[in-house]
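A single protein chain has been omitted; all remaining protein chains appear in their positions.
Chain lettering (A, B and C) follows the sequence in which the chains are written, and residue indices restart at 1 in each chain.
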C-alpha cells in the first residue's frame, strides 16, 4: 500500500479501519487488549471493594466523609461528552472529512484535559486533608484504582496529541485511519471504566 | 536497515549477524531466540533443582544455608515456570503455528520481538538478584505477609522482573491470538486448524485474561514494598488474602497455559506417528476450550486451608474435579488415535508414550487434592510437590523435549540423533519417576514442602535419598541431549521438507528450514491435515497455491523492541534503589523516558515494510530444491 | 496483503446511500448519548435524594451496566457486523471480571 494514495469521499471505503490486513490485525488486537484491560480494572475494582473504608483504628477517613458529588458530576459530564465528540470525529473520519475529524478530536482532547485537571485538583485536595497514598489500605486502593484510570486518560491524551500533530499535514489514509479508530475505541473504554468508577467508588461511597 | 534479511546469514560478519538477531522480527528467528533464552533458564532452574535435591539428600544436611535454600526454591519455581517452560513453548509456538496456518508471519512482528526482549530482560533482571543484594525468598507464590517481611531487595527483584517479563508474555499472547484469528490461509477454517494451533489459541486467550491480574498483584506488591502502599499491610487495614486470590486467579490458569500447548504438541505427535488422523478432533477442540474456560473457575483450590469457609471450599472442590472430564476426553482420544494406527516409536513418539501414564498419574492426584477435606492433609506437603512435577515434568517438560526432537529438523534443517534422543528419554523418564513418585508418600508421611532440612528418623530419610538420586539421572538425560544438539549441529546433515515422512500439517509441506517468507504462495486449505490430503492426492508441491506468485510484503527488522525493553530494565533498577540511593529516581525516569521515546519513535516513523520480488522468490525456491 | 487494496469509486447513488446511513447512525448515537446523560442524572439524583441504600445501590449498578452496554454497542460499534470475536472476548472478560469482584466481596474477610 502506498501511503500517498489519495482518496476522495467517494472512493474512501466504508470501513477504512479494517480495510487492510494490518488494519484488521490492529483492530482485532486492540479489542483483545481491551478484553485484558477489563480484567485489569476488575482486579482493581475488586481490591477497592475489599479494602474500601478499611483504615487503621484512629483514622477516620471514609468514603462518606471524603467524597463530594458535584465535582464528580462535572468530571462525569466532561468525560461523557468527550465520548460523544470522539464519536463525531469517527463520523467524519468515515466521511473522509479530515479537517472536521481533527477538530472534533481536538475538542475531545480538551474535554479530557479538563477531566484530568479536575482529577488532579481532587487528589491534591484529599492529600492536603492528610488522605495520602500511604494513609491506609483504603487510600492505597482508592488512588490506585482512580489513578490508574487517570493514567489511562493521560496516556490517551498523549496518544491523541501525537496522532493529531503527526498527521496534521498528511491527511487521512488507510494507514492512519485504524490508528484514529483504535484511539476512539480506547477513549470509549476509558469512559466505560469511568462509568463504573463514578458508580462504584463515588455514588456507592456516598450512599455508604 | 535490514532489507537484506534475506541474504543468507553465512555471508555476514559477526557484527552483522548479531545485529540481525537483535533486530529480527521474523517469527522463526524469534522462535529460536525463545528456545535459546528458555533453554538457558531451564538449565539454570535445573541446576537450582539439583542443589535443592542435594541439600535434601540426607537429614540435617548443611550443604546450603536456610536462607539460601529459600532463595533456591523460589528462584527454581519462578525460573522454571516463567522463564523456562513458557518461553520454550513460545519458541515452538512462534516457529510452528504461523506455518501450520499457512501464514507468512505473525500478525504483529514488531510486538512479537518486543515480547521476546521483555521476557529476556525481565528474566535477566530477576536473576541479577543472585549477584546484587539477595534473591527473592518467599516462594514462587510470594505470599504477602512473608514477602512484605522479607528484608533486602529479593522480593523487589521478583516483583519488577516478573512485571517486565509478564508484560512480554501478554504481548506474545495477543500476538498469537490475532495471528490465528486473522492470518489463516484461505480454507483454513477454525475446525481445520491443527491441534497445536488450537491449543496455542486457547492458551493465548488464557494469557490475555490471566496476566492482567498478575500485573495488578505485582503492582500492589511493588507499591507496598517500595512506594508506601498498604494493600497487604494489616496494620494499615490491608489484607493478605487479597494477594493470595490475585496470585491464584492468575496462577491456576497459568498451569493450563503451560499444559495446553503441550497437549497440542502431543496431539501432533500421536497423529504423525500413528499415521492416522486425530480421533475425535472436534471433541478434542471442545475439550481444549472447556479446560481453558474451567481453568478460571477453580483457583481457590490452592486456598482450601486458608479458611474461606465450607461453602466456598465445596464449590471450588467440585469445580476442580470437573476439569478431569475434558482432560480425560483428551487422554482417551489420544489412546484411540493410536488404536488402529500404525505406531512408529521414534524419539518424539517415545516421549508421547511416556507422557500418557505420567500425566494421568499427576492428573489424578490433582483430583485427589481437589477433594477439599483431603487437601487439608495434602496441602503444602510433598504430595503437592509430587503432583505438580508429575503434571509439569510429565506433561510440559516431556512435551518440550518431544517438540525439540520433532521440530528440530523443521527449525534447523537437520535431524537430532534418534539414538541419543532415546538415551536422553530413558535417563530422564526413569529419573523423573524416581525423583517424584516417592514424594507422594513423603507428603503423606508428614513431610511439609519448602523445608530446608529435616531431622533424621522421622521416616523420611530413604525416600529423600532416592528422590535426590533420580534428579541426577534427569540431569544426565539433559546433558546427553545437549551433546546430541552439539553433535548434530556439527555434522549438519540437511533434511528435506518432511523428514518424519508422515507429516500431516502445512509446516511439513515447505523446506526445512523454511525460507524467510515461509510460503512462496499462500496455500489453499482443503481440509484437516492439509499436507496429508495433498500427499494422498499425489500433489508433489505439497500444497495448492491460493494465489499467483507475486511480490511478497515483509516487515522491516527493528532495534526498537530491544531498546524499549532495555529502558524498562534500567527503570527497574531505579525504582528499586530509589529510596537508598540518590541516583535511583533519575535512573527510574531515564529508563522510562528511553522506553517511551523509542515507542513514540516507532509510532511516528512510519514503517511500511518492503517487498520481496517475484524473481527473488523464484531464485530462493529453486535453491532450496 | 496490503497491496491488494483496490480503490473502488462509489456511484453517486451508493455514495448518497452511505451518507444517509451514516447520518442516521449518527443521529442514533446522539440519542444514545442523551440516554446516557439521562441515566447519569438519575443515578446522581437517586443518591442525593437519600433513598435507602438497599434500593439505590442496585439501581445505580443497573444503570451503570446499561450505560456501559450502550457505550460498547453504539459508541464502540459492537452491534455492527464483524464484531463477533471482540464480543466473545469481551463477554469472557466480563464473566471473569464478575467472578473476581464477586470473590472479593464475599470471601475476603477480616
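Going forward, a residue touches a chain if its C-beta (ideal position, glycine included) is under 8 Å from a C-beta of that chain, and two chains touch if they have at least 3 such contacts.
In this section, contacts and distances are computed from a predicted model.
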Candidate names "Cytochrome c oxidase subunit 2", "Sugar ABC transporter ATP-binding protein", "NADH-quinone oxidoreductase subunit H" or "Phosphoribosylformylglycinamidine synthase subunit PurS"; UniProt protein name, chain not shown: "Cytochrome c oxidase subunit 2"
Hidden partner chain, touching residue among B:446, B:496, B:586 or B:623: B:446
Residue, one of B:328, B:499 or B:609, that touches the chain absent here: B:328
Among B:374, B:430, B:566 or B:597, residue touching the chain not depicted: B:374
Of B:70, B:262, B:347 or B:467, the residue in touch with the unshown chain: B:70
Omitted-chain contact residue, chosen from B:118, B:203, B:241 or B:612: B:241
Hidden partner interface residues of chain B, rising order: 65-67, 70, 137-139, 143, 145-146, 149-150, 234, 239-241, 274-277, 279-283, 305-307, 309-310, 313-314, 317-318, 321-322, 324-325, 328-329, 331-333, 335-336, 338-345, 353, 356-357, 360-361, 364-365, 367-368, 370-377, 379-381, 441, 444-446, 448, 450-455, 458-459
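Rule of thumb we're sticking to: only the chains that are shown with their structure count from here on.
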Whole-Å gap between the CA centroids of chain B and chain C: 36
Inter-chain centre distance, chain A versus chain B - centres from mean C-alpha coordinates, in Å: 34
Overlap residues in chain C, where contacts from two or more other chains coincide: 1-3, 85, 89, 92-93, 96, 100, 103-104, 108, 110
Chain A residues counted as touching two or more neighbouring chains: 1, 21, 28, 32, 35-36, 39, 43, 47, 50, 54
Residues of chain A defined as touching chain B within the complex: 1, 3, 21, 24-25, 28-29, 32-33, 35-37, 39-40, 43-44, 47, 50-51, 54-56, 59, 133-141, 144, 162, 166, 175, 179
Parts of chain C lying in touch with chain B, wherever the complex brings them together: 1-3, 85, 89, 92-93, 96, 99-100, 103-104, 106-110
Residue ranges of chain B touching chain A (in the complex, touch as defined): 107-108, 170, 174-175, 177-178, 181-183, 208-209, 211-213, 215-217, 219-220, 223-224, 227-231, 233, 235-239, 242, 246, 249, 600, 603-604, 606, 608
